[in-house]
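Missing here is one protein chain; the remaining ones are kept as they sit in the complex.
This part shows subunit A:
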Amino acid sequence: MPLLEIKNLTVSFDTAAGPFMAVQGIDLSIEPREVLAIVGESGSGKSVAMLAVMGLLPNTATVKADRMAFDGVDLLELSPSERRKIVGKDISMIFQEPIASLNPCFTAGFQIEEVLRFHLGMDRAQRRARAIELMKLVGIADPEERLNSFPHQMSGGQCQRVMIAIAIACNPKLLIADEPTTALDVTIQKQILDLLVGLQAKYGMGLIMITHNMGVVAETADRVIVQYKGRKMEEADVLSLFEQPKSNYTRALLSALPENAVGDRLPTISDMLFEPAPSAAGSGSATGAAS
């Protein structure tokens, strides 16, 4: 049985200019112990689809799906309070901006312990012990000290580690990482990716990596879904995606990598999608308007 199964997911936002379709009929499933990467540029609806699973979208969004089941439970049928018991415990999420996603008014320790109190009902001493254990697990040096630090006293990499500690506090079955390393340096990025993949293997979690970085996909994923403008362009295991990309869009995405540059110019998405290539001025605004 798949851990998360989504069929024909559609998300639309009410705007002044009428409904805007951010996700248009996405199918997705992830098995336990699997690493799935969702790739796409900004505006492709990759984050919105996962926020719909988490139930974190604002009221202006309408979520429709034929099926959205986690571990056999239909998420669409649940009442908000039942859903809150799953979200944060069995499914948890890490966001892009580590410093912005922590609450600046509370210490790192408080924010980790909050999850333990809410979902597991631990008492004060247990919470403290578990928080220290978690901080060691995510590789924060001298955790007893760091429990009392506020987010602004830590670096971006350390904040992201605290976010990961919060996310894995209740041993989730599924971890969703939304661009976990975009705001970080390459050396820190490597450490965080190693940490995530290591934790995933150690605890047998399902891991969904949302990213626009093909390098991150190549380093972590088992299976990849490529999204563009709210639609799924391609789904394949990681090796065949890089070896023989089937859709034009994936091919364009791969050839836009600077390391694959042949000659002086980088091929861009618009060069490949709208053939014959439009004029230089047109190509700039065509993809620009989408993001």
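Going forward, a residue touches a chain if its C-beta (ideal position, glycine included) is under 8 Å from a C-beta of that chain, and two chains touch if they have at least 3 such contacts; residues count from 1.
Here, contacts and distances are computed from a predicted model.
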{"item": "Chain not present in the shown complex, as UniProt names it (candidates \"NADH-quinone oxidoreductase subunit K\", \"ABC transporter ATP-binding component\", \"Ribonucleoside-diphosphate reductase subunit beta\" or \"Branched-chain amino acid transport system permease protein\")", "value": "\"ABC transporter ATP-binding component\""}
{"item": "Contact residue for the chain not shown (choose from A:D123, A:D142 or A:E243)", "value": "A:E243"}
{"item": "Residues of subunit A in contact with the chain not shown", "value": "41-42, 156, 185-190, 193, 201, 212-219, 238-239, 242-243, 252-254, 256-261, 264-270, 280-281, 283-285, 287-291"}
